[in-house]
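Presented below is the structure to which this report refers.
Note that this complex is displayed minus one protein chain, with the remaining chains in position.
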Amino acid sequence: MATQVQARRQRPFPWAEALKHATIVLVCLALLFPLFLMVMMSVKDKEQIVYEFFAIRPPFHLENYTIAFGYIAPLISNSVVLAVGSTLLTVSVTALAGYAFGRLEFPLKNLLFGILFAKMMLPGIMNLIPSFTLAWKLGILDTPLPVILFCAGTSQPFWVFVMRTFVAQQPRELFESMRIDGASEFQNFRYLAVPLLRPMIALMSINVFVFVWNDYIWPLVTIQSFEKRPLTVGLAYLTQANPGDYGMLTAGYVIAALPLLVLFFISMRQFIEGLTAGSIKL
Amino acid sequence: MAAPRAAARRRPLDQLLLGLAFVAPALLLNLVFDWYPMFDGIYRSFYRWDGYSTAVWVGLGNFERLLNDTVFRTALWNMAFFLAAAIVLMFPTIVASVVLFRIRHQRTQFVYRVLFCIPMVVPWLVIMLMWQFMYNPQYGLFNRLIEALGMPDLTQTWLGDPDLVKWCLVFMGFPFVTTNAALIYLGGLKSVSESVWEAAALDGAGPVQTFLYLELPLIAGQFKLNLIGTITAAMTGYGTQLILTKGGPGFASMVPGLYMYFSAFKSQKYGYAASIGLTLFLMSLVITLLSMRFFKDTEEA
Partner (left out) sequence: MSALRADLRSLATMLLLVATLAACGGAPATVPDAPTAAPEAPTAAPTAAPEAPAAPTAAPEAPTAAPEAQPITIRIMTWHGPDGNTAYYEGYKTLTDAYTAANPNVTFEFVYQPLDGYKELLDTQFVAGSAPEIIHMQPWMINEYANKGVLHNLNNAYNSTSPYVDGPAWIASFAGGEDTFAGVRSSNKFGGIFFVPSDSSAVLSIGQPFYYNKDLFRQAGLDPENPPQDWEQFRAALAALKDAGVIPIAADNGRWIGWSLGQVGYQFGERYVDQFYDAKFTGDRGLEFYWDKVYLALANGQLTDAEYYGDMLSLWKDYAQYWQEGWTGTSEADAPNLFMTGQAALLQSGFWDFQSYSALIGDKFEWGVFPVPVITSATSSFGIGKYGAPAGTQDYGFTVNAAVESDPALAAAVIDFLQYMTSLEAQTTYVGIAKSFSPVVGVPIPDEIRGFIAPEALATAREVVGPSFIEWGDGAIWPGLSQDFLLGNIDQAAYQAEVAASSQEGAKAYVESMLGPDGFQASIAAAQQTLADLQAEGASELMIASQQRTVENLQLRYEMMQTYYTP
C-alpha cells in the first residue's frame, strides 16, 4: 500500500531528488567525520597523534587493538547485562506512563506528570553520595540492580514526555473504536500504542542503552567485584596504564562501539516496522 | 481536553486507580531513585557546608549572596547567549529531517537514518580532541588553513579570544543536526497519514510551501519536545567548557553549571553549589513553562 502511495507522489524533476540526497549525504559526512577520525586515531601511536593528527599514513598500529581488546573483552558481557536490563525496565515503565499521561484522564494527572517533568531540569552533580547511600541501605550493592533501577529512575522524564506527545497526537477515534470492542486499557496500550510508539521506543532504547554502555562512575562505585564491572572500567584501566596514548584508548572505544552499531541496525529495523504499523490508522 | 467517553463513565476512584496502575512504576522509580537522593542537594542549599564539617544553617543566605555574585551574573549572560544560539540552531535539524523524510526510496532512507545514529557511538573525548586540534592557535587546522590561503593576518586565537570563545563553542555543534531531535521529527512526520501530502500535491503546493504550511505545523508537538530538551541542555550543561576553556578567558565562557561544579569541587562550597543548582532549576522550569505557554497561545491563535 505504501509503495503505491509513493508511486503517485513521483515528481517530474529528478534533480530535486538528487538535491535531497546531496544534502543528506553532506550532513552525514559532517556527522560521520568524528567517527572516521576516531578510527584513524585508533591506529596511531602517541607520536603520530601529536605530530600528525589529521594525516593518514602508515605505519598503522594495529597492535593498539589487540592490547585494548585484552582490557575490554572480559567485561563486555557485563555491560550487555547492565545495558539490556536498564533498557528493558526503563522503556517499559516509560511507555506505560507516557501512554497514560497522553491518553487517560485521571485525578492528579497533571500533578504526577509535573513531578516527572520538573525532574528533567534539576542538575544532579551532587547526588552521588546520597544515591549510593540509598543503594547501600537497600542492600543491592555488587549486583546490576543499582545501575538498572537508578537508570530507570533518572533517565525517563524526557522520554515520558516524548511518549505522551506521540500518544496524544493520535486521533482519538483509533482508541475509541477498540474500547467499544471491549478491549481493556492495557490491551489498547499493548496492541495500539506500542506499535505506534515503536519508532520512539527504538530511539529511546538506543539512548538508554548508549548511556548505560558509557556510564563509568556509578557502576564503578556500586559494583565492587572487578569481574562484574562494565567495560568502561576496562577503558579506565587502559587509560591509566597507557597515559596520554589516545590511539590505544580510541582503539578501545572503537571496540566498545561495535556492539552499539549492531544495536542501531536492529533498532532501526524496528523503526521501519513502526512506520508500517503507523500507517494502519485511518 | 474532553475525557474519552469510556473513561467518563468511570468513577473518579477507578480512573485514579487505572491511571496509577500505568504511571506508578515510572513514578515510583523516579521518586525513589531520582528525587529522593536529590533532596540532599536541595536542603543543602540552605546551609554553609564544606563537605565534612558540620553544616551551618544560613537560611536564604546562599541565595542572597548569589544575587550579588558578579561571576554568577556573567555566567547567566553567557548562558543566555548559548541558549539563544541553541534555539536558533535547532532549525538545521528540522530542515534536515524534512529533507530526509521526503526521500522516497525507503531503503536509502533507512541507511541514512542508521548513519544519523552512528555518531552517538563517538565518545566525548574524541570530539574534544578533534576540536582541540582544529582550534589550537599554534598548530591547529584552522589557522594552518588560513595561512595556507595566504592570509596570515586573519589567524585567530579562537578559544583564547574572549570575543570569539562563545562562538567557537557554539560552532562545535557543527553541522547542527542532532540525532535524537532529527529522529523525533521524522517519527512525527511519519505518523501523519500520506493522504495529507497527496492533498497538498494536488493543490499544487511547491516544496517550500509544503514545508512552511504543512510539515512545519505538523511537527509543532515534536518541536516543543525538542525545544524543552534544548532549553534544559543549554541551561544546565557545562561539559565542553570544563574540558576546553575552564570558563575562560577570564569568565568569558563561564556558565552557571560550570560555576556550580567549581563551587562544589574546587572551593568545597557544597551549600552554595546546591543553591546555584536550585536557582538554575527554577529558572529552567520558568523558562520552559513560559515557552510552552507561548506555543499553546500561538497554536490557539
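Lettered A and B in written order, each chain numbered from 1.
FYI, contacts are C-beta pairs under 8 Å (C-beta built on N, C-alpha and C of every residue); 3 or more make two chains touch, one makes a residue touch a chain.
Everything quoted here is computed from the prediction, not taken from an experiment.
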item	value
Residue ranges of chain A at the interface with the undisplayed chain	46-47, 50-51, 70-71, 74-75, 77-78, 81-82, 85, 88-89, 92, 96, 128-129, 132-133, 136, 141, 143-145, 148, 182-187, 190, 216-217, 220-222, 224, 226-228, 234, 236-237, 239-244
Sites on chain B contacted by the missing partner chain, in the whole complex	10, 14, 17-18, 21-22, 25, 48, 50-54, 56, 71, 132, 135-139, 156-162, 165, 168, 243-251, 254, 259, 262-263, 266-269
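The rule we apply is simple: only the chains that are shown with their structure count from here on.
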item	value
Inter-chain centre distance, chain A versus chain B - centres from mean C-alpha coordinates, in Å	17
Chain A-touching residues of chain B, taken from the complex the two chains share	1, 3-8, 12, 15-16, 18-20, 22-23, 25-27, 29-41, 44, 96, 99-100, 102-104, 106, 108, 110, 112-123, 125-127, 129-130, 133, 141, 174-175, 177, 179-180, 183-184, 186-188, 190-191, 193-195, 197-198, 201, 207, 221-222, 224-225, 228-229, 232, 235-236, 257, 260-261, 264, 270, 273-274, 277, 280-281, 284-285, 288
Touching residues (chain side chain A, partner chain B) in the complex	2, 5-6, 8-10, 16-17, 20-21, 23-24, 26-28, 30-32, 34-35, 37-38, 41, 53-54, 92-94, 96-97, 99-101, 103-109, 112, 115-116, 118-127, 129-131, 133-134, 149-150, 152-154, 156-158, 160-162, 165-166, 168-170, 172, 175-176, 179-180, 185, 189, 196, 199-200, 203, 206-207, 210, 214, 246, 249-250, 253, 257, 260-261, 264-265, 268, 271-272, 274-275, 278-279, 281-282
